[in-house]
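Apart from one protein chain that is not included, each protein chain of the complex appears where it belongs.
Coming up: subunit A.
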Amino acid sequence: TSEGPQVIPSYSSSAMSEAVVPDAMVSPAVGGPYGEKASGPGVDFSYVGIDAILEQMRRKAMKQGFELNIMVVGQSGLGKSTLMNTLFKSKVSRKSVQATAQEKIPKTIEIKSISHDIEEKGVRMKLTVIDTPGFGDQINNENCWRPIMKFINDQYEAYLQEEININRKKRIPDSRVHCCIYFIPPTGHCLRPLDVEFMRRLSKVVNIVPVIAKADTLTLEERDFFKKKIREELRANGIDVYPQKEFDEDAEDRMINEKIREMIPFAVVGSDQEYQVNGRRLLGRKTKWGTIEVENIAHCEFAYLRDLLIRTHMQNIKDITSSIHYEMYRVRRLNENNTVVAHANGMPEHHLAAHEM
């Protein structure tokens, strides 16, 4: 999972912009625009060493660890917990943690968040999975998105409070929801009114990644048809799911994200059981007519989802959450405070369109 460039261990000092005389070797492959070819062993006057900052950042990040908060939303029985377990290859879901496997559908929506510390190749991550049992399961699902919106805004609020504190911590604990995975039931026809309503409201406050759950129920033609229908409906309703078009920073981003946008929603199958297939042990589901391999892209698109969420776009997701969604919330909140003050002073208000709850 190392994403940093190749770094030569000899440049391990943390001092910045030091003209270091390379005694052993020089490498023109060191990244950065300053990579000048050294003229040989000896003093290199053109090399400053700014690119060493990358290594410093990397070490610091590794020491600090990363935080990731993922929320899973969907009707019960769509495989949310299984997918979480599959994504992080460990039992991180609520069901695996709670001793009493709760099979009954709760009467109201609850929000349960479970945190785990996982580590890989020296990189530590604090993963929080926020589950929403009871969503969309009642007979009357009116306003079932309210508790979820409230939770997300509460996390923003908590962060805001910490930020505007006079004595604030060096590192504010980040409990903001970075990404919300929405599970669409594999009807094969179109989005349900509930799906449209929820995604419409929540795409404004959080990054939504829609996925087609239990995709092993659709043949390839049905899957393509369903995806096209979903993309049309999302467009028609003005729902901006991650990766959002307006946040593409440059042409390269746009190219990569366009490719992703053509594939969403990902049709996923989750499994935490291993089977022998062709002499290899793979995660999969075994049925009487064949074994579905979870990580085989010919079978399902789980691998794409995992790459998106973890291997390539994780930092981007967090950045968008903190720099865009959180900032919108912050501006709104601070303006609300201002209008309160303005009222008291008799000054004309300056409204900001409030997002509907």
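By definition in this document, contacts are C-beta pairs under 8 Å (C-beta built on N, C-alpha and C of every residue); 3 or more make two chains touch, one makes a residue touch a chain; residues count from 1.
Just so we're on the same page, contacts and distances are computed from a predicted model.
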Seminar exercise, completed: From "Septin", "Proteasome subunit beta", "Serine/threonine-protein phosphatase 2A 55 kDa regulatory subunit B" or "Centromere protein L", the UniProt protein name for the chain not displayed is "Septin"
Exercise. Among A:87, A:127, A:149 or A:292, which one is in touch with the chain left out?
Worked result: A:292
Exercise. Where the complex has a chain not shown, which of A:90, A:115 or A:187 is the residue touching it?
Worked result: A:187
Exercise. Just one of A:78, A:109, A:148 or A:179 touches the chain that is missing; which is it?
Worked result: A:78
Exercise. For subunit A, which residues touch the unseen chain?
Worked result: 75-78, 103-105, 137-142, 144, 185-190, 192-194, 197, 214, 216-217, 219-220, 285-293, 298-299
